[in-house]
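Missing here: one protein chain of the complex. Every other protein chain is in place.
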Amino acid sequence: MIKVAKLKNPAELEKLQQRLQNEHDPEKPIITICNGTGCRALGSENVVSAFKKELKDQKLDGKVGLRPIGCPGFCEMGPIVVIQPENIFYKRVAVEDVGEIVNDTVTDGKLIDRLLYENSSGEKAVHEDDVDFYKKQMRLIIGNNSQIDPENILDYVAIDGYSTLAKVLSTMKPDDVINEITASGLRGRGGAGFPTGRKWKACRDSEGEPKYAICNADEGDPGAFMDRSLLEGNPHSVLEGLIICAFAIGSHEGYVYVRNEYPLAVKTLETAIKQAREYGFLGEDILGSGFDFDVKVIQGGGAFVCGESTALMASIEGRAGDPSPKYIHTTEKGLWGKPSNLNNVETLANVPLIMKNGSDWYRSIGTESSKGTKIFSLVGKINNTGLVEVPMGITLGEIIYDIGGGIPGGRKFKAVQTGGPSGGCIPESLLDLPVDYESLSKHGSMMGSGGMIVMDEDTCMVDIARYFINFLKGESCGKCVPCREGLERMGEILNGICEGKGKEGDIELLEDLGELLADASLCGLGTSAANPVLTTIEHFRDEYIAHIKEKRCPAGVCKSLIHYTIDESACTGCGECLKACPEGAITGEKKQAHTIKLDKCIKCGICYDVCKFDAVRKE
Amino acid sequence: MKNEQEDINIAAVDSIIERHNSDVELLVSMLQDVQAECKYLPADALRRIAERLQIPLIQVYSVATFFKAFSLVPRGRHSIQVCVGTACHVRGAKAIVEEIERNLNVKAGGTTDDGEYTLETVNCVGACALGPIILIDDEYHG
Partner (left out) sequence: MTTNENGMVRLKINSIEVSADPSWSLLETIRFYGIEVPTLCYVEGLTPYGACRLCVVEIGSGDRTKLVASCTHPVWDGLVVRTHSKRVMKVRRMIMELLLARCPSSKVLQDMAAKMGISSVRFSPKHDDCILCGLCVRMCEEQMGAKAIGFAGRGVDRKITTPFDIRSDLCKACGACMYICPTCQLRCLGPEAKDPLCGGCTNIKPVCMEEGADDALCYMHPCVACVKEPEKV
């Protein structure tokens, strides 16, 4: 047992790492199970308990390790069990499989076929590296999740965690760090892509004390969960980045602002901070360097706008999350009017990597303008949902087809939304676009925080625009007129279009309002709010026109514009739809074609879902 | 009876404030603890916090009404939250909300007449790959 004790200098850290590495038996089997929020929704906690019990019952708990980890990325196949050291990859593990896994695979080395993942080629993957999903990825950051039990700091320390911090504190000056980060070309991963080194320098050069180093973990984009997985899976990588940042800018007080909807991330982070303090990575005189730094976790209250820097800082100050003008940067006057540096979770996770391997190494990955890797959350109508980490410059098509495995059910790809509510929809014609900051913004979208929502032919693009506007309407702080009034009116128009009340001039009015928001809004929420609407008008104008002029929804989504009927030639009279209909709107005798009474039909679509004969049609 | 209840609340509120060192930066966290304790934010609790933290009551009220996490009216015994983030929306979250509204006879944002369930729509909870997601009393269901 290793006694918890404050490490007084880098040499003691090295000694601890040596000891951990010596104690680790490379032959010892370790069962890793993902236990992040996502997999918990699939019952992973029960799987963990089942393994614990099984190992104890078989008296194997000394010989076989059990490590619950954060998200390894392949969410579609969760809960995922990977048995080290061979890295045997088992998908969708349930409590019932636990006994078999322990007996057959762990003890006897036999593979359980039904738990192996089948690649699109038809071949079964045995090891993690054989799985197609991972092949084109470059998992520099998220790859470490499988080595770490987030509740145990020593797992992080064992893989050289905090060594980079030790190196920086003992051998480098703050300006050296800033130069290295600047040279690396690292850009903010929260969405805007501002050069990180430049931000750190601006903060360092500003006058005023104290300076604040803040981590923005208010990941609000619907469909994005990269930051959550990093905080749940490897919180120390983010902390190490934050401490290095603080050293570089001259800050001794830091914050991590986590959104309200991430309770597990908050808990994991608080445990990590507590343990970091115990070992002396946070607090006074870190590793004997004379540098003090500590961190407070602040929880959000449920507001997307608090991801905006000035709103976030207002929230920390105990005020409502209203943004302020940023004509004077927050690096000059931020939290409590003092110089503040705000970085995204993923940006900070890149910092220890860059300081360890050097800016030249980092520059070798990515494109001319966008260096390094980016983690995307690939979700929506896609076969392989999950988190993917890829080098910048890979094309959208490669991510969606080679890694994502294409669209389920053989449906046709229609668009991919990048950048969340601030981004835009990218159609099929642009699938060759390389993923980097400039290419995406050149086409009306943006990289954003990394949410990538795939849509197929059954998605109505007008409905999507309406969805985003309604979302932003609910999240707008209400301070400035363009955003508050403009979004409400855009919502009115889009709701009207989807309900068949669209009229001539609506599209032009949407464009005018969009322009107003982009030009005159007070903060980024407003200025980018119209992007989903404007890009869908640009690439899918014909859908808008169909809704307005023909009162028709081509994708069959907008309820007011569709009606359900039963194709008599296909209906077998099985009565499933009749039973399922919540309104009793379907009539028919057994074995005879049924009919839907349109005046009673509320278009819930349940009959469409339950019919096994494809007899219910949407028109 | 009511005064007793309020006295209990104040003592609980005081201990929550002390646990947070009366730190205005932790105001949201304090409010969350009060809400967890009382199932909503009672007016007297907000007054107490303003008093102890020495900030204007209107500021506390502003924060309490700004954030979606807070309710100034009592909520149901069980909470049902349906995620309506983009990924879940694309996977049919709206239909789920409507189904629950129909079944429990309650509108999203409200509480059932018997005070048992509060139905809410929430923004993305970050489990997008497993959408559509419902949280029942903080337990996730994919």
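Note that the chains are named A and B in the order they appear, and that numbering of residues resets to 1 at the start of each chain.
Here is the rule we go by: contacts are C-beta pairs under 8 Å (C-beta built on N, C-alpha and C of every residue); 3 or more make two chains touch, one makes a residue touch a chain.
The shown structure was predicted, so the numbers you read here are calculated from the model rather than taken from an experiment.
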Exercise for the section: Among A:516, A:555 or A:571, choose the residue that contacts the chain missing from this document, as touch is defined above. Expected result: A:516
Exercise for the section: Pick out which of A:486, A:502, A:532 or A:605 touches the chain that's been left out of the picture. Expected result: A:486
Exercise for the section: Check each of A:149, A:475, A:543 or A:576 against the chain that is not shown and name the one that touches it. Expected result: A:475
Exercise for the section: Tell me which residue among A:320, A:400 or A:534 touches the hidden chain in the full complex. Expected result: A:320
Completion exercise
Interface residues of chain B toward the undisplayed chain are 43, 46, 56-62, 65-66, 72
Fill in the blank from the handout: Logged for chain A, residues touching the omitted partner chain are 303, 305, 320-322, 324-325, 327-328, 473-482, 484-489, 492, 505, 509, 512-513, 515-516, 519-522
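Definition applied: only the chains that are shown with their structure count from here on.
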Problem - Distance between the centres, which are taken as Cα means, of chain B and chain A, whole angstrom - result: 24
Practice task
Name, in rising order, each residue of chain B that touches chain A in their complex.
Solution key: 24-29, 31-32, 53, 55, 59, 62-63, 66-70, 84-91, 95, 98-99, 102, 122-131, 133, 138, 140-142
Exercise for the section: In the complex, go through chain A and note every residue touching chain B. Expected result: 37-38, 40-42, 75-76, 78, 219-225, 228, 255, 260-263, 296, 298-304, 315-321, 377, 379-381, 385-386, 417, 420, 451, 453, 455, 459, 467-468, 471, 475, 477, 582, 604-605
